[in-house]
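Quick one: structure below, then a few questions.
With one protein chain removed, the remaining protein chains of the complex are shown where they sit.
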Amino acid sequence: MFRNNYDNDAVTFSPQGRIFQVEYAQEAVKQGSVVVGLVNKTHSVLVGLKRNAEELSSYQKKIIEVDSHMAVAIAGLASDARVLSNFMKQQSLSSKMTYGRPIPLDRIVTQIGDRAQTNTQHYGKRPYGVGLLVAGVDAAGPHLFEFQPSGLTHEMQACAIGARSQMARTYLERNLDKFDGCSRDELVTHGLRALKETLSQDKELTMENTSVGVVGLGTNGKMEAFKLYEGQDAVPLLEALEQADSAGAGEGESMEVDS
Amino acid sequence: MTSIGTGYDLSNSVFSPDGRNFQVEYAVKAVENGGTAIGIRCKGGVVLAVEKIITSKLLKPGANKRIATVDRHVGIVSSGLVPDGRHFVSRARDEASSWRGTYKGPIPISALANRLGGYVQAYTLYSSVRPFGVTSIVGGWDSEAELAVDGQVGTGPKSGAGGKVEGAKVGGPGLFMIEPSGLYWGYYGAATGKGRQAAKAELEKLDLSAEKLSLHDGVKEAARIIYVAHEDSKDKEFELEMTWISSLDGPTQGRHEEVPRELLDEAEKAARRALEGDDEEDEGARGSGEQMEE
Partner (left out) sequence: MNHFPEAWGRPRDDVYGAYNSTYLQTSGPKAHTTSPAVTGTSVLGVKFKGGVVLATDNLASYGSLARFTDVKRLRVFGGKAVVGFGGDVSDMQYIDRLLESIDIRENYSSHGNMLNAKNLHTYLAKVFYKRRSEFNPLWNHILVAGFDADDQPFLSSADLLGTTFSSPHLATGFGAHLAVPILRRKFPDERGIETISREEAIEALKECLKVLFYRDARSLDKYSIAVITQEGIDLREDEQIEGQSWAFAETIRGYGSQTS
């Protein structure tokens, strides 16, 4: 059998100029449960599907608050995400300490991108096995960024990463032009519906397995601190989703159906 | 490929019996798949342009910048592995800032290219690292006027030459391209990435060594060349990003800035028009060529 000699470490290029170790790390992201992020003119929303190892165990954390103006959603190796989010917490805190200013989103995303890049260029290191969605708000408004193990970062209007995330991305692409005009709550519902798209037949969104995070600008244009909705707090959001869906279904063909 | 299976291509810093470093050559392969990037050295400044293939509809339009500002007067665009390009830029920023720390003034473009060439070369020397998967174009403007030293508070005595040579010509545009091997040259027009062949052919037609092309015309040409270079991957949508650095009396006053929206739109419109015209001409030319062969 053909043996790939170019995939043993992150410091070897294949003859095509590819770095297999980095590509394999991207696969680790696809093993993680799905997270979805989307942004409009006022808010940035993260939603995640939490997994539990077994019936009696707790559910894995999918959304980590970095600071009051920013949070990350993770897909892949949770321990790598903890390293990155701890680093982000430090950077964010240090910006508030030295300048009295919440760190701009593009700045901190670039920093984790640069860190991840270093891991792909030096022997003895390995790429991070985690993908992140970074949502937050700064002086330039709300933002959503995607971070990949390669160190690649992109500012997105909406994004989904993790297992079966393609379904969510398809939903997001189809509904992209609706986000800017919709309210905070509607944006959350869009996020949840995108998340729902990824579920296999026998699964559904429950207050146990759903995480929602929202950050943005309030009605007065001032920052509205990050808020995480889990467990009981997530129930009204799931109900809103159900209501919106049944209302859409009830009106039948006459109404434009999103999905 | 002859390199495969020899074992000489599995580690960086290893020569093959015929004196090649295959890992560096493979790094060049990574560059050859990247979006086309070009730089044009004009009479009153430098233009940088890059073709950004839109990989997803979900990307925020216009947000993901690929041309970076290094110091006030320098810009860098690279083609290849984007995170490597960012590492390269971050090093460039450190070099520019450490130059200021020592000399209390902006780094000359040639000096920056030299230092970056050295840095990239170091990543071909050790088996513990891999070479940079980028070719980068460094463009900038060295001030033609005597600048105040950083932190200067006054003007000092008005009399005395202070060793100055009156009327000596200093400053001007600078354009360099640095390859994964660390090799770099100065250019009138530089191109790298997927469409570099087509772009180079177009750049050569401009007679840039005459140093007559104005900055505004340079912007138009740069847009057109990116559009020409994109012809081969026409099925994919792309975004054009352009920046420029002019002379002190020009539109950017020696600073590296984005080309203003209106000018960019105008240049893109002209580029599309030129391309449509070309297609017609091509067809005409092809027709006459066939006739001649007959």
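Before moving on, here are some points about what is shown:
Chains here go by letter, A and B, matching the order in which they are written, and residues are numbered from 1 within each.
Going forward, a residue touches a chain if its C-beta (ideal position, glycine included) is under 8 Å from a C-beta of that chain, and two chains touch if they have at least 3 such contacts.
Small disclaimer: the values here were computed from a predicted structure and weren't measured.
One of B:9, B:71 or B:202 touches the chain omitted from the figure, and that residue is B:71. Summary of contacts with the chain left out: across B:17, B:154 or B:167, the touching residue is B:154.
By the touch rule set out above, subunit B reaches the unshown chain at residues 63, 65, 68-69, 71-72, 93, 96-97, 100, 104, 150-155, 257-258. Contact between subunit A and the unshown chain involves residues 97-101, 104, 106-107, 138-141.
The definition used in the following text is that only the chains that are shown with their structure count from here on.
Note for the complex: subunit A touches subunit B at residues 5-6, 10-19, 110, 113-114, 116-118, 120-124, 144, 150-152, 154-159, 169, 172-173, 176. The touching residues of subunit B, when paired with subunit A in their complex, are 1, 3-4, 9-12, 22-23, 26-33, 56-60, 63-64, 81-84, 86-87, 90, 123, 127-131, 133.
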